[in-house]
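Missing here is one protein chain; the remaining ones are kept as they sit in the complex.
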């Protein structure tokens, strides 16, 4: 059982979440942040990246349409966030697809302390060093389970890792939590993973819980919202689902999340812990 | 009473409005321009900025995701528009937040003659030189009223100023008009201020009225559309409201605007006029 008390806190505090996200999804990320109760900011000029951390309570870096200029901005804002103790979330969209993305993510992981990495199985398997057959920005297929991938990424980078999928897995390398909430319709709308990493940013911005637990709350809230959105009888496909998802995030209550949460806890056994690298 | 005769003219003339807007909201700005009856163009390469003023009947500059390259484009298109007598609208998104934005707006105001500045209270208070507590791109809080802010910005920059809020205030420094139409749901969707500045561009493009009056028509039309959109019984949150707002702009008639307009006129007294700077 998870307590789910961050949503009301989030709506009271209305934290500013600074997102450098890809241009395909920036509107949906901003609207999902507003719907859940946060305040989005999406500046991306390197010249102002140091200063935006004056207001930001979390920084989300999403490499979906990365350019060298955007990478420069990410490095500045990431380091500034680290100095001020502002949590940094990394969403390594399509990292396995090209050397440019691999090098960018490697640089971000080296120069910025990341509190949470979120991605699909293909992206996270690449980071875990696990063989995987991906295709562009899709999850693809491979032999490791989402759980194994999350645990490996968490231990390898000493961070919290969230792997999205039919069952989402969130791990800090010692404890892993599976979230079974959600709906397959999420895979038919672009940017639903990017919205989730944004919402994780909002939950981490509120604080008061370990990153692992905050992330589990965020993933559960989002999964429950998707379930509610798809039940709306006006929803007839991904176009109407997308609007319904924003509505569901906006109308979500802690009680509904508690009623619908479907979570499993896994303890990482000691011998596995020792064999991570 | 305002006459509200620009909407039909706008739909007959279908003016091209050139917007350099931020990437988060560009789709919604384009669709709201189409819905109201204008034709959006959103080029942003500095190389073509001189030439786009061949077609443009108004130019809207929105600094939401400004970069140095985009600023360069804005300066070129703004000056070209000035030469041809094409009205220029400035939406100084988040101007108070960073020095980069402050310098950019200061440069735009110095090198380009701006016919209308639109923004929320926080952004406009910054331009008015009034102490204000803003947070990123949000309106924030302060002691001056929206009316005072609008009047100060209008006089300081010898332009028309529109401050959005629960009551919108439009002022040319001598006369101020308050528009009480609108709905709080507008604050829960990203880019609704940017859509309004775009629509102001469309109304200024049509011409035939002083900028103050055209802006009041635009703000009233937009506020009325928001009221209609929220009354739609399918609307269940900001996701469905956003689509409904575009529908309402598309279906808006001058008669509906006249029936629902809620406007107040304020005369700026002489002594205030003298103390502005």
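Observations on the model:
The first chain written gets the first letter, and so on, giving A and B; residue counts start at 1 in each chain.
Note that a contact is a pair of C-beta atoms (placed from the backbone, for glycine too) under 8 Å apart; a residue touches a chain by one contact, two chains touch by 3 or more.
If you're wondering where the values come from, they're calculated on a predicted model, not measured in any experiment.
From the set A:15, A:64, A:78 or A:119, the residue in touch with the chain omitted from the display is A:64, counting the whole complex.
Remark: the omitted chain is touched by one listed residue; of B:41, B:130 or B:175 this is B:41. Interface note for the absent chain: among B:90, B:246 or B:263, the touching residue is B:246. Chain B residues in contact with the hidden partner, per the touch definition given at the top, are 16, 18, 23, 26-27, 30-31, 34-35, 39-45, 47-48, 51-52, 54-56, 69, 232, 234, 242-251.
Although one chain is not shown, part of chain A still touches it, namely residues 22-25, 27-28, 64-68, 94, 97-101, 135-138, 188-191, 234, 236-240, 242-243.
In this section, only the chains that are shown with their structure count from here on.
Superposition angle, chain A onto chain B, using Cα atoms only: 120 degrees, a multiple of 5 between 0 and 180. Mean C-alpha position of chain A lies 34 Å from that of chain B.
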